[in-house]
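Below is a structure I'd like to ask you about.
A selection of the complex's chains, in situ.
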């Protein structure tokens, strides 16, 4: 069963509207146009419409002649032509397109419950704010109720940071960490479609993402091989003592939790003055981006990263034959039960 | 024109055989089986054979029952079955498969010269060794003659580190930085096939790679938006003053140099004792990996990363129609001339 409520449940965690994110009021009510019948998917593509009821094109009039630094404006104009460029918020390069990813991600997340697999992320670093070790999965999951999408008992520090950035009209980058709890073994296809490769592509397709790593990631250079040897033991299958490899070995999932991190750049739309070019005379000019932008796009980005991870896993479930063509009644019931539990957590 | 010498030229930079890498003697002589006629590609697939003349299966007898920590052994056994597992070096998950990537990369690199685009990388970090800023492209290119694949006037520090690791039977992780010089504008396809996404997938498909970033990458969380605003100016097209975005905006190349970094984990095959499971009785046992392994796989990995970047760019050249179906005589001659210059650099 899939209905609009299931999708809306996840959309809420991406939705702007608080003082810690964009103050835009996007209702984000999804409508399923086709693909289900009596609440069941028919095997047809799902078509979902999510209207944006709070667009303010007036905010974008200045941009019409002043491409914004850090945005896709100049690359779109070069590639597609100025005449074909939709200056009213960036079009397909707008962060708004990520609402579709979260809608699809909701369905993927629900389906992953067949194997009792869950995905959740949180803000690990932003400016001086930092969560040192990888928290328990439940703590991570409960960050979805945090206004700044981080571990609840640490969230105040990040709230203060965001408040001060908003006052300054400035922004900050951030690192998102995502945990996949209870992933199945054997996901990933050598040579080119390794799980790590597909995860990297899917998260790098998100606007604002500039890096992907898993396991040791970019700290690897600090370690000797002997320091990061991870003992193999046997307990109803091969297990790894410390999961140093972050759930993936040889590009294939080990069955241990998958732990990955994603780097978001600072929001480019800031109120401070920026130097750009006037498209009418190609001479230098300046720009202050008016609008209701996120001081830290990584915060709302957490849901988007989770969604892309969920979608990528489902792709590999299908490659591996884990998801059958049609779920049995029993399988459907298990999923519904687990979905209910999943929704009720942290409340 | 493509011949075996062109391919061999690049294979040399990946080839093991020095005391700073694996001491295996792989000759790596490529033979073009099909796809060319009178030195020209016919439009057919190129089939290239590179035999491995120095394989020593005897080194792998112990592994037959002892999966190696940090390797794909356990994931391959789980996924494909013990009976179907080729224990003699890891098969398709062996670093040996990367020789094919470099062979294909050689052809891609030569073709990129049509737009005068060149790619080169070097070791940026390994243990305490570190190159602070991004060097000039020529310095990076000349690292191909360094025995430890780093900037020549800094190479001694890294040589000492590698020597001491070899003595200890240990290994180290490393960060590779790659520069794409003179890339064309407008490469990259929104939404999912952004250039950054395809680059991420292609390098994450390399064995041992655990992270990808470009531009600010994982340091993004340290910066405020106002600190990393990059001025747009106009000089026969849009330009960026500092290239903070590493050559890509909105997933599309800006025309500025593309700067990316890749994290390699420490070589897992080390002489030190490791805990694993004996496959015959599933009880704990220990293993010291005998063989001729690289103390730092990132060193030989530089060529492999360069190659994957080159191949990915050529894919996008083709998507963008930059490479015509058949090169004109003039285009062929330009490429040959630039290839000669490229080969002669740093000598």
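A few points about this structure:
As written, the chains take the letters A and B, and residue 1 is the first residue of each chain.
Going forward, contacts are C-beta pairs under 8 Å (C-beta built on N, C-alpha and C of every residue); 3 or more make two chains touch, one makes a residue touch a chain.
Predicted, not measured: the structure shown is a model, and the values here were computed from it.
Here 2 identical chains are displayed in place, and the whole complex they belong to in this file is assembled from 4 copies in total.
The rule is simple: only the chains that are shown with their structure count from here on.
Remark: chain A and chain B have CA centroids separated by 28 Å (rounded to whole angstrom).
Per the touch definition, chain A reaches chain B in the complex via residues 67, 69-79, 90, 92-93, 97, 125-127, 165, 168, 170-175, 185-186, 188, 190-194, 196-205, 207, 209-234, 237-238, 240-241, 245-246, 249-255, 261, 263-268, 270, 272, 274-277, 282-284, 298.
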